[in-house]
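Only one protein chain is missing from this complex, and each of the others stays in its spot.
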Amino acid sequence: MTLFASIMIDGIAYAMILFMITVGLSIALGLMHVVNMAHGAFAMLGGFAAVTLMHRAGWCFEFAVPAAVLFTALASLPIERYLISRVYRRPELDQALLTIGVAFVAIALVNLWLGASFSAIELPPWLSGPIDLGFRSFPRHRLAVILLGFLVSAALWVFIERSRFGIRLRAAVDNAGIAQAVGINTTLLYSSAFAIGAGLAALGGIAGAELLPMEANYPVKYLVLFLAVVAVGGQGTLFGTFLAAILLGVVDTAAKYLLPDIASISFYLTMLVVLAVRPQGLFGRKEAA
Amino acid sequence: MADIAAAQTSPARTRWLGWIGPELAVVAAGLAAALLFPDDLGFITRINILGIFTLSLALVIGQAGIGTLGQAAMFGAGSYSAALWALHVSAEPLSGLLIGALAGAGVAAASGLLLLRTRGLTLIMLSVAFAQVLLEIANKAASVTGGDDGLADIPVRAILGLFAFDFRGRVGFGYTLVMLVIVYFCLRRLVASPFGLTCRGIKADQLRMRAVGAPVFRHLVVVYTLGGAFAGIAGALSAQTTQVVGLSSLGFELSAEGLVMLSIGGVGHLAGALLGVPTFMIIRHVAAAVNPYHWLLVIGVLLIVTILFLPQGLYGLLHKWRTRLRRGPR
Partner (left out) sequence: MTERLRLTGVTKSFGGLKVASGIDLSLAEGDRTALIGPNGAGKTTLINLISGALRASAGEIYLDGARVNALDQSTRTRAGIVRTFQVSRLCRDLTVIENVSLPLIQRHRAAFRMWPAPASDRAIRGEAAACLEPLGLAAVADRRVRELAYGEQRLVEIAIALALKPRVLLLDEPAAGVPESESGIILDVLARLPRELPILLIEHDMDLVFRFARRVIVLVAGAILFEGTPAEVAANQAIRDIYLGRDGHGAAGH
């Protein structure tokens, strides 16, 4: 029983981090049809920005984190406008290569700016330490991540399903041509969606710094992980990404606990099986030939 | 396909040059490099091997449009199988090459049957997944593959009984250069064949090709398998010349590197592989000596510039200059 709970709690915490980081990638793919291999760089940027604000500027955690998220979202705007938007209509391979280039540059710049050493994010007292849930005690931080993840998912769902921005977003994902014809400013939409995705990735990166430690190679090291979540969930679907994150997060954690020998294979096998049976992902739409 | 009019009027010498001119250029470049940098033969050998690997990508991606990030699976399969062959059966290198080619082809055919039904991100992820699963299997089957440590002290006898491998790496260099030229020759002819044109048609528009009666899936499987065979040969050569094999031969980094090298050189042309590999390797060698992250910056910028401004890569650039030079004197 305690084992099951451990797996679920650790697995879902991992899943929430994956979800927050990758939801922006999924939206970019579904909305602008762009494969952004540099997406992990936003998660990394969030982490490094938070650390810099806390250590070099002396800000406290509660201010540094939102500021880092905001900073990342704003920083993503010129990247989207001047670099990534130029490959929107190009073949997937070109998009992948351009964004890999952006990722390399991001890694190099972060390293040159902050040097090879980087401090971990220090958690404030109200997030550190254990909480005793009766059968086992868990790190407070991990439970906070789960709570944060659900809050973010719920907020995102409400935002996309109910707000006017969300309606425009869904219209453009469905059919960009018609959306434009109806007067939706797709350029503004793309930039905003991109920035929101980047900000969420930053949040996920900060929240997940314990599981996915901050380092200069972050974007490339975890690239396959992030892409896997999006591919398995189906591009452009919020629910699909959420479910895929849960599936992959829990399977990976369960394997680490129960079958440590095949833990690393289990992740890729799951991805293989899902994509073999449903190439468009769990909730993706079948694309026309 | 050969231009009838030109073929009928050009002198025999020009025809002959068109026939193996590029291959001779590769031999000349290789020999020049070896003569100028006799202490770096190991580095040049690595360039030859990656040249073959990237040529396999030029076939699969550049000709048929199969967007894969998992080509290392075939390279690694070739590496490990050639190593195991040498360790347990026979240290004769040419048979090892054949084994490597078969292993690469086999992995490609098996994974291709699933992979090639998909496109875009799904295809990319499936190709990555296959390579990763193979890597994990190699990691776990440590008794056979050496696991994390890999295989070492791979024996290799003299090629054709005549050319024994030496410490200075001259035979290794010559061996890989010859193989590179042979692979390049075969691929150049394949590109000029009806099979090659059909692949380019499939890359352009699969639906159109179906409407023209082409069995698209069969074609893709065949070209992917061929690409796997060539990647397997590259892997086998790596095992034989360095006498070690490690998990990195199956890794994502290798697949990504191949793609980067190809795109810098020019994706749509075989020569792109031959231009991109030395460029990438030399830049990395030089920049990494200064600071490992500097080379990432240079390559990153190079990639961005290539995709945005030089979609045909270095090959396209050279081609433009050559055409401008030809028109110049008028």
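As written, the chains take the letters A and B, and residue 1 is the first residue of each chain.
One rule holds for everything that comes next: a residue touches a chain if its C-beta (ideal position, glycine included) is under 8 Å from a C-beta of that chain, and two chains touch if they have at least 3 such contacts.
Predicted model only: the values in this text are computed from it and were never measured.
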Partner chains on view for the chain not depicted: B
Of B:Leu151, B:Met209 or B:Leu297, the one touching the omitted chain in the full complex: B:Met209
Option from B:Arg117, B:Arg157, B:Arg170 or B:Arg200 whose C-beta touches the chain left out: B:Arg200
Contact footprint on chain B, counting only the chain that is left out: 1-2, 4, 7, 189-190, 192-198, 200-201, 204-205, 207-216, 219, 222
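The criterion applied here is as follows: only the chains that are shown with their structure count from here on.
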Chain A and chain B: spacing of chain centres that average the CA atoms, whole Å: 33
Residue numbers on chain A that touch chain B, as the complex places them: 29, 35, 83, 86-87, 90-94, 96-98, 100-109, 111-112, 216, 220, 224, 227-228, 230-232, 235, 261-262, 264-265, 268-269, 271-272, 275-276, 279-281, 287, 289
Chain B residues within the chain A interface of the complex: 61, 67, 69, 114, 117-122, 124-126, 128-130, 132-133, 136-137, 139-140, 206-207, 252, 256, 259-260, 263, 267, 293-294, 296-297, 299-304, 306-308, 311
